[in-house]
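Just one protein chain is left out here, and the rest sit where they should.
Then we have chain A:
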Amino acid sequence: MVEQSLRFRDDEPVGDPAVTVDAFADQSNATAVRIEPGDDARDLLPHLDRLALVEVNFPAYTDGRGYSAARILREHGYAGELRAVGDVLLDQLSHMRRCGFDSFAPNQAISVEAAEKAFATWPEVYQKTVDGRPAIWAKRHPA
């Protein structure tokens, strides 16, 4: 199976394969890691500087732990590629983007056009997250 990748970044993709969180702890030179739903994203916080790619696996779209993992990494300053992998569907893309994902490897291919349309689902947003979009309350009360 050829894994499709939707990437919304300008830098060069990382060539290294992503290792598990456990393996990552033992490999001082690894630059890519894959988080499973049961992993604690905070274990990676001491190593954000050397990470260029974090994959977050969604074995089932209904398991929403990956949204928190993504946001936690971004809230702590992770600026590398953050890729949602697995059961990643069109109707989840806009929320994933809001939580900091900037790359997607869905099991079933999604076109770039469809993805861009999904990101534009909500003309406004009620919450401040990590995507830089101003919340509605911020627009109502400009500083």
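Things to note:
The definition used in the following text is that a contact is a pair of C-beta atoms (placed from the backbone, for glycine too) under 8 Å apart; a residue touches a chain by one contact, two chains touch by 3 or more; residues count from 1.
Heads up, the rule we're going with is that contacts and distances are computed from a predicted model.
The chain that is not shown carries the UniProt protein name "Nitrite/sulfite reductase", picked from "Nitrite/sulfite reductase", "ABC-type transporter, integral membrane subunit", "Phosphate transport system permease protein" or "2-oxoisovalerate dehydrogenase subunit beta". For the chain left out of this panel, the touching residue among A:L48, A:A105 or A:V125 is A:V125. Against the chain not shown here, chain A presents residues 37, 40, 61-65, 67-69, 71, 75, 89, 91-92, 94-96, 98-99, 121-129, 135-137, 139-141.
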